[in-house]
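Of the protein chains in this complex, one is absent; all others appear in place.
Coming up: chain A.
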């Protein structure tokens, strides 16, 4: 009994639970002990006994001190028992419930059956000596020989449990990282080529300028506009303009430069999705992430640029030209509605050549200012002049 030591019931990293059984009492030799009713757990390393009432009371016995096992079948008033013969105590072991015992064996009494299964498993574990193979795997290489003769030593090492899973995930991550960096290696080459492409398009543009006579005016204009909306020759990137605020403010400036004209042409507003597509088309290979774009746009107002970010109540984000006046939009929109009698956002979009989302935002804004009122039916949302406020 003096080979037992106190423990907290947690398992070692490479220790696994093999078998457990409730209602087990521990005898010190032939004597009773206070450990009457508890859970007996067999792990690859130890025998653990946990009190059924006081779950903090756990004692453990390393399997390495077991030198023999016997069975005692159940009698008329006696439950089945396993006799565990122990090696003599070694000095310097952790504190346990008993400091000295006269017996060199303990008995495990199975009051709720399960003795046969437990005995079989215990015998097997003691024979396998898994605690040995694992300590020398993780620790010194000096332990040798005997354990490699079993099947474990020959097969590629299988690591069971959480550690094994973690390791395999790590390996997988490493592999994907490698693959990704390889893939981007290829992209880099492509990007270098893209620079040439932009240059080429520029030279074509100048050539067209020189030979304007040969092609019709219309075609030139069209072609030129394609080219112009295509290339930013020196896109702001993290590599060229550093990290953080500086990168975003430079990016915001470049975006404002690029977009001021198209935004004004499209009626003073452009949804952020459109902006995103347009900008990334122009940047070619140095693509912007939506997040970076949003951060840059958020800075625009602060930097005093001619365009700024505006987020409508509905959550639609747009870039708006500074020149666009809200009141003007409201009065214009209500005038259009007044003239048409009633309008849906689709109709307004058609009339003004806007996107439907923006037309709807305009109507909602006008409604907020009291310029129009809504008529909601199964057919959709229709807007009327606000006669509630204008008439009495």
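In this section, a residue touches a chain if its C-beta (ideal position, glycine included) is under 8 Å from a C-beta of that chain, and two chains touch if they have at least 3 such contacts; residues count from 1.
In this section, contacts and distances are computed from a predicted model.
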item	value
"Pre-rRNA-processing protein", "Large ribosomal subunit protein mL64", "FAD-binding domain-containing protein" or "Vacuolar protein-sorting-associated protein 25" - which is the UniProt name of the missing chain	"Vacuolar protein-sorting-associated protein 25"
From A:12, A:39 or A:384, residue that would touch the chain that is not displayed	A:384
Selected residue (touches chain absent from view) among A:125, A:274 or A:367	A:367
From A:8, A:327 or A:376, residue that would touch the chain that is not displayed	A:376
Residues belonging to chain A that touch the chain removed from view	342, 367-368, 370, 373-377, 382, 384, 386-389, 391
